[in-house]
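Notes follow the structure.
A protein chain is absent from this complex, but the other protein chains hold their places.
Entry: chain A
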Amino acid sequence: MVGKDCVAIACDLRLGMQALTVSNNFPKIFNYAPSTYLGLTGLATDVATVSDLLRYKVNMYRLREERNIAPQTLANLVSSTLYEKRFGPFFVSPVLGGINQTTGKPFICGFDSIGCIDFAKDFIVSGTASEQLFGTCEGLWEPDLSPEDLFETISQALLSAVDRDALSGWGAQVYIIEKDKVTQRLLKGRQD
């Protein structure tokens, strides 16, 4: 979700096999640069494989370029990494959120499992509760939210959505990204 000079990204914490919950502490958001985060929903094994693969690629980029990767660059890296597996894809649909340190502008985008980028200036949703998330985000989001208001908006949008989805929830993690400050918060949420 985009706010005024800030971005928020949030995920639930459930790991399950169909209706069976295996773990309620499985974060799906990964950090790739000081103000760049990527959320991965989908098949748990591919969440781990893709996040590890991108960590390797981003580390190599940082060593080669001697600078942090920009959100826009990471978006293209994610896209090409996923499209490499066009005919045997990773079953993930990533969401990227960050602030470009050169321009100071917020940037968010989403992807499908084969790397088609979905740019947005308001919000991106993904996962089993995406239909519910479209509804709650459409209803709660407004332009130019302050970091505090953005935290409240994204948290309420996520918690309301996952309560209407049997396969999501069991706690949540929220990151509020500002130009030179990131706040991570853990929402306990419903555990039933």
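Methods note: a contact is a pair of C-beta atoms (placed from the backbone, for glycine too) under 8 Å apart; a residue touches a chain by one contact, two chains touch by 3 or more; residues count from 1.
Here, contacts and distances are computed from a predicted model.
A chain of this complex does not appear here, and its UniProt-recorded name among "Mitotic spindle assembly checkpoint protein MAD1", "Proteasome subunit beta", "ubiquitinyl hydrolase 1" or "GPI ethanolamine phosphate transferase 3, catalytic subunit" is "Proteasome subunit beta". Although one chain is not drawn, the whole complex shows that of A:26, A:61, A:111 or A:175 it is A:26 that touches it. For chain A, the residues touching the absent chain in the complete assembly are 15, 17, 20, 22-23, 25-26, 43-45, 48-49, 52, 88.
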